[in-house]
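Only one protein chain is missing; all other protein chains are in place.
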Amino acid sequence: MATPSGPQGERENYLNKHYGVGSWLLTTDHKRIALLYLISITFFFFIGGFFALLIRLELLTPAGDLVQADSYNKLFTMHGMVMVFFFLIPSIPAVLGNFLVPMMIGARDLAFPRINLLSWYLYIIGGVMMMHCMLTGGVDTGWTFYTPFSTAFTNTKIVEAGLAIFVAGFSSILTGLNFVVTIHRMRAPGMTWSRLPLFIWAHYATSIIQILGTPVIAITIVLVAVERTLHLGIFDPKLGGDPLLFQHLFWFYSHPAVYIMILPSMGIVSEIIACFSRKRIFGYSFVALSSIAIAVFGFLVWAHHMFVAGISVYAALIFSLLSYAVAVPSAVKVFNWTATLYKGSIRYDAPMLYAFGFLGLFTIGGLTGLFLACLGIDVHVTDTYFVVAHFHYIMVGGALMGYLGGMHFWWPKISGRLYPEGWARLAALIVFIGFNLTFFPQFILGYVGMPRRYYQYPQEFQVLNVLSTAGATVLGVGYLLPMIYFLWSMRYGKPAPDNPWNAAGLEWKTPSPPTTFNFEEEPVVTWEAYNYEEIDAHSDIRPDEEAPSVG
Amino acid sequence: MSDHSKSSPLKMYFSVWAALLVGTIITYKAAFLELGRFNAAVALTIATVKALLVALFFMHIRGAHEKLLKLVVISTIFFLILLLALSMADYGTRLWS
Amino acid sequence: MSDSPAVAIHGEAHGEAHGAAHNPALLHHFAEPQQQRDAASLGMWIFLATEVMFFGGLFCAYLIYRRWYFEDFGAASKSINATLGATNTAVLICSSLTVVLAIWAAQTSRRALLIGSLVLTMLFGVAFLGIKGVEYKEKFEEHHVPGASFSFDRVPIPRHPDQYANPQHAQIFFSLYFIMTGLHALHMIIGLGIFTWLLIMAWKGRFTPEYYTPLEMGGLYWHFVDIVWIYLFPLLYLIDRHP
Partner (left out) sequence: MFDNFPLWPDRASSTAGNVDALYIFLLIVSGLMTLLIFTAVVYFAARYRRQHGVNAEQIDGSTPLELTWSIIPLAVFMVIFLWGAVVYFKGRTPPRDSTEVYVVAKQWMWKLEHAEGQREINELHVPVGRDVKLIMTSQDVIHSFYVPAFRMKQDVLPGRYTVAWFRATKPGTYHLFCAEYCGTQHSGMIGSIIVQEPAQYEAWMSGGTTGPLSATGEKIFAELGCVTCHRTDTQGRGPNLQGVFGKPVLLEDGRTLTADENYVRESILDPGAKVVKGFKPVMPTFQGLVSEEQLNALVAYVKSLSQPGAGGAKTAAAEPQPASSKPPAKGSQVNR
């Protein structure tokens, strides 16, 4: 990503302070590291998206005609692994979190800048291993790599892929560790817990999961690798092991991991909704604490992925019950966001459109999560496209929408340029339409009984699959657009003022783009979070006509 | 957590050390007694006491000037127990075995 | 939560304007040394939390198979040398003592004691690994290492000497034994690396009563490894020992 060099003489900022590849690859500036992450994550998103397009193309027809069965299996495996471990888990925390957490709490950097850089390098090492693994054959187990298939049957590169995830996992742990320490230790004077932006609360909760959950997947991968190479019997029933133990350990991490993916997005949505309705978030403390509640309860429900796997009936009952516990704080959030709109002063800029999209799609995704957590229904729909639709609604419709919203919202701060608002609104609309066209039919497919991970399917499922494939193409266009106009705006966009949205929050008190140390003076916080009333009382709200240039 | 006490803590260190060694000997000896299912209970209780001694005195959790570190320790143990206990909710109630 | 945000406001020391008055160990993005120390210790404790969960997965596996195959585990456990295990426990406890002594020495500017304690700690660490090596060698010779050459035939079950343990289940025990003690030993080796570095720093006189954070952090790590062993010892060596 090149340093924007506009026509006008620029102030010194974190982008132009140092030049040269070395100044980027050895930087300890959290903002530069965020940009390094942004580039790498975008790369993996397009790799994952490319696989998704191939999947959808194959499923256009009932027969398996585009690729071989084995290749298809690798496609969805690599799609899932790349999207989950190399895109969505690091996406918001490592890009926007990295960029914003120190600024939002008035710090000059994260507590451990060098560890922050290390965590990017770990991510890259993991990513390179993953790419190498994919280019030399790939893996065909599904992203869940269930035993004993993964340890004793497939002859693909499980160990290498596992190692890649292991390394990337440590990157994730270190990010979480850095955030928790930073949030505890680096807050500016006056930045009390009750004044923290909800984005920070969300990242705090996310970090808890990263810290406590990720090590368990790490050890699980070690066990899989050891069992596969040395033929020990930890998971293999032929050797006296229990394949369900693998599933327990895997989901102990991977269920909470889904909250690693959604919580940061929820944090973004809180910021956006507050800003574009010029209001303090309704029930601030409930929204804040519900993030923590989600993180904690998220650890109690993992076996809801195993209702038909052969666990005991009693365990199934317990885990189903607990799954509903985690839905309550999510509900609290949805209701509070909605209530925030009430008597607001609402504008429909692109970030807000994404936030609306998030609200709607997350609600649908979450509610269908309730279907899955319901024992009687799950037996029928587990391992069908109903599940696929559920998690894409949350991960793509929810988390990714939030991420895009956040990218638009903070783009002026990150790049110092305004993005073209008209194009951005158009992209938001295309994404929304394409998304629903892709994944809504999958709910029906699932209930009608189409199993997931099928590369050929009975004739009668075709119409719905065609709809879905058509949607995916629209969706792909929707995602390419922001990619293009963000790049465009770096050179041609209007220079951004320091606070284009007139938003609350310390990050907006820095120049756009910020200087290396973020703040000229260490800020002292004397106001509550989301003090939009004060802001709007002092300065007239930016009238509609002054919207950022429409491209 | 560094400057909790300026008076010499040497006596405390050595007594903890002695207690840990005694605990090890008891664990070892007790294992050879016939206590039925209490063998494991005894061994684990002693181990927990020893771990607590190390954490409280050698790792200075006791003198930590803030509750935060204690909170970290307690919540870690809590999540570890969650992992073990909820897995057992399955393994302990499978109809056979 | 009692931690308060950094209180000191320092107008003078931002940018690169670090005066010589500053403690050279103070990194530029911290406001004051206390903040930096607190950050380090919290970071270390959180790291240890991840370590607990890392071993936690293994303990979970252990717990389940021990319940399922109790008698076979008992027989297998009986075949490893409990005296060596107990000795190693004692060795580690002693090394933990020398670690706290080293910190105390730094706090009170006793350079000789500091260096001596660090050297002793490392010697204990090496002794631990040596004893572990002897144990592994025994296991290797007895063909108790899981894999193709594994054999555990006709080993009686402690409580029922007329019955033999199931070799397959015993192999699960040994798999867990080697993975758990192996990972523990790996942590010891990393610990030795950290302590070598600490020793060099101590030799160069870097530690003062005001600044010894690395010692403290290294110490926390070492104690943690000790605690893991305190559990591994009874769980692996003493399952069903009595005659």
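A, B and C label the chains in the order they appear, each numbered from 1.
Rule of thumb we're sticking to: a residue touches a chain if its C-beta (ideal position, glycine included) is under 8 Å from a C-beta of that chain, and two chains touch if they have at least 3 such contacts.
As the structure is a computational prediction, the values presented were derived from the model and not from experiment.
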Residue among A:Leu66, A:Leu118 or A:Ala309 touching the omitted chain: A:Ala309
Of A:Tyr146, A:Phe440 or A:Trp488, the one touching the omitted chain in the full complex: A:Tyr146
Of A:Leu26, A:Ile39 or A:Val328, the residue in touch with the unshown chain: A:Val328
Of A:Ser91, A:Thr214, A:Ser277 or A:Ser468, the residue in touch with the unshown chain: A:Ser277
Positions on chain C where the hidden chain makes contact: 69, 160, 162-164, 166
Interface with the undisplayed chain - residues on chain A: 64, 69-70, 73, 140-142, 146, 148-149, 152-154, 237-238, 243-244, 277-280, 282-286, 307-310, 313, 316-317, 320-321, 324, 327-328, 331-332, 334-336, 338-339, 341-348, 356, 359-360, 363-364, 367-368, 370-371, 373-380, 382-384, 444, 447-449, 451-464, 532-533, 536-537, 541, 543-544
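As a working rule, only the chains that are shown with their structure count from here on.
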Centroid spacing, where centroids are CA-atom means, of chain B and chain C in whole angstrom: 14
Centre distance in Å when chain A and chain C are each reduced to the mean of their C-alpha atoms: 35
Sites on chain C at which at least two other chains make contact: 1, 3, 38, 42, 46, 49, 52-53, 56-57, 60, 64, 68
Chain A: positions in contact with at least two other chains: 184, 212, 216, 245, 248, 252
Complex contact set, residues of chain B against chain A: 68, 75-76, 79, 82-83, 86-87, 89-91, 93-95
Chain B partner contacts - residues on chain C that touch it in the complex: 1-3, 37-38, 41-42, 45-46, 48-49, 52-53, 56-57, 59-60, 63-64, 67-68, 82, 86, 89-90, 93-94, 96-97, 99-101, 104, 107-108, 212-213, 216, 219-220, 223-224, 226-227, 230-231, 233-235, 237-243
Residues on chain C engaged by chain A in the complex (per definition of touch): 1, 3, 5-7, 9-11, 14-15, 27-31, 35, 38-39, 42-43, 46-47, 49-58, 60-61, 64-65, 68-69, 146-147, 166, 168-169, 171-172, 175-176, 179, 183
